[in-house]
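Every protein chain except one is present and positioned as in the full complex.
Coming up: chain A.
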Amino acid sequence: MIRLVPRQSASNGWQVATPLLAVLATMVMGGLLFAIMGYDPVAAIRTIFWDPLFGPAASYSRPQLLVKAAPLILIASGLAVGFRAGIWNIGAEGQYIIGGITGAAVALAVYPLEAWWLFPAMVAAGLAGGWAWGMIPALLRNWFGASEILVSLMLVYVAQRVAAWMAFGPMRNPEGMGFPGSRNLQQYPSAANPELIAGTGAHWGVVAAALAVLATWFLMSRHIRGFHIRAAGIAPRAARFAGVRPQTLVAFCLGLSGALAGAAGLFEVAGPAGQITDKLGVGYGFTAIIVAFLGRLHPVGILLAGLLLALTYIGGELAQLTMQLPAATVQVFQGMLLFFLLGFDLLTRFQIRRRVSA
């Protein structure tokens, strides 16, 4: 008989090993799935994990990994801080959308003015928009005890409606012949967020994601607030005795993760996406939750997890393209990854023991 015995403290070895094990199990089970569907499993796995990095068109897809991973990492860095404290911001998608809208609003308001301060002002507005959207669940929780999980999630749908309203209404491109969508910011030099060095994919959002990883690492391991956050997550009552004010923490964590998500939205709108449309939210805010957990809520882990998820997206597209693998299969594949991760998570907190019969 096998039984599970809780560990005294989470195993460090398994902390690192389980994500790797999850990736491995996903490859095996995913391969099995591909085989059942009649695709060559080895070729499919190679197309998803290898070709984007070293395949024939890798000089294009490698930079694209950064483009795809940057918003995930930026958002997940903020989310992880709150998750560490047991504050669950599920609505980063909404904060991303609102940040994109407030940031773009600055540019659209002064169009066609060209000025050096415009892009920094847009970033500030994006941060502020995301922060404000994140503060709604924070204040509702602090004042009325409302669940931040539900409020932040529901606000995603409100944000999507706001995006549709903007795309069809106030922000509609006056030269767009009545079609929805704002002006394209890629064609507005002062507001654009282009590749900083041609061929690298790196735009300001990539830079910001790197900074966010460093800053959250510093916060969590070197700063007193990081200590409070970790304490509140592990032992809320003890933290309170140590002088941690839970309300401040809620406002800080939701505000921070909202601001970073808002910035991610702005970088995307001014860069790769280019314009405000009703389909502004493409799921980065939700995928970032997977990234945060896959990365063990640790800044470096999040960096790697973001790149891995980006790899499955881009590799998944390649697999569709070269092998005609259905899009849904790739989504199942990504779902498996999270499933196995959560499954193997058991091993970090429990030991498997063989029961000795009496």
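Just so it is clear, contacts are C-beta pairs under 8 Å (C-beta built on N, C-alpha and C of every residue); 3 or more make two chains touch, one makes a residue touch a chain; residues count from 1.
FYI, contacts and distances are computed from a predicted model.
Colleague: Given the options "Heme exporter protein C", "BMP family ABC transporter substrate-binding protein", "Thiolase family protein" or "Quinol oxidase subunit 1", which would UniProt use as the protein name of the unshown chain?
Modeller: Of the names offered in "Heme exporter protein C", "BMP family ABC transporter substrate-binding protein", "Thiolase family protein" or "Quinol oxidase subunit 1", the absent chain's UniProt record gives "BMP family ABC transporter substrate-binding protein".
Colleague: Considering the complete complex, identify which of A:G82, A:G99, A:G129 or A:P180 is in touch with the unshown chain.
Modeller: Looking across A:G82, A:G99, A:G129 or A:P180, the contact with the absent chain belongs to A:P180.
Colleague: From the list A:G78, A:G94, A:P272 or A:G285, which touches the chain that is not on show?
Modeller: A:P272
Colleague: Check the options A:S61, A:T102, A:T312 or A:T348 and report the residue that touches the missing chain.
Modeller: Considering all chains, including the one not shown, the answer is A:S61.
Colleague: If you put the missing chain back, which residues of chain A would it touch?
Modeller: 56-57, 59-61, 63-64, 67-68, 161, 164, 168-169, 177-181, 184, 186, 198-199, 268, 271-275, 277-280, 282-283, 314, 317-318, 320-322, 324, 326-328
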